[in-house]
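With one protein chain held back, the other chains of the complex are shown just where they sit.
This part shows chain A:
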Amino acid sequence: MSDADCLLPGQPIVLPTGPAPRLGRGVYEKNGQVRASLVGRPHHDGSTLAISRTRPHPPAPNSIVLGSVTRLSPVQALLSISVVDGVPTPPGEEFTGVIRVQDVRATEKDKIKIADCFRGGDVVRGQVISLGDARSYFITTARNDLGVIFATSEAGATLEPVSWERMRCSKTGSIEKRKCAKPEGL
């Protein structure tokens, strides 16, 4: 019966009687009929009905993204997004994100200097706040768990976070300024 379980785009989904489920990814409703829009098996996740496929998808508001800093300016840092919600984008198909100076952290927004928060090549975890303009998505790091998660020092060694705005070089011990993400599990 595995044939019958696998739905195809456009195929109606028979719903059990009871409260109608919320529709997640991979399903849609047209003229009162719930249909599949992906190839796969539908599953209930709480009250949400969805067909999930772990395929790369473009960032949406509230997506958690990983990317590396490609360009800095006094007003913003440009990010090349290579992971969206834990799914890597295909090589050569990175999305462009922007961290504006007011989105770096939640407090003392007027004192932020981009150069004291990010450097070229840093790997940053951020959250998409809007689809942004024609070129890029707007990213924020104004949360404890968001910010730089990997960076190298001027000496070329890996930096270790010592506070939320400082990192130490593992080779020379010099301190560099970054907006660090709080490591998981602390």
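Note that a contact is a pair of C-beta atoms (placed from the backbone, for glycine too) under 8 Å apart; a residue touches a chain by one contact, two chains touch by 3 or more; residues count from 1.
By our rule, contacts and distances are computed from a predicted model.
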Refer to UniProt and select, among "phosphatidylinositol N-acetylglucosaminyltransferase", "Signal peptidase complex catalytic subunit SEC11", "Ribosomal protein S5 domain 2-like protein" or "Protein FAM114A2", the name of the complex member that is left out. "Ribosomal protein S5 domain 2-like protein"
Return the single residue from A:Leu15, A:Ala106 or A:Leu131 that touches the missing chain. A:Leu131
Tell me which stretches of chain A touch the chain missing from the display. 2-3, 6, 8-11, 25-26, 28, 30, 35, 37-40, 53-58, 89-90, 93-96, 131, 133-134, 137
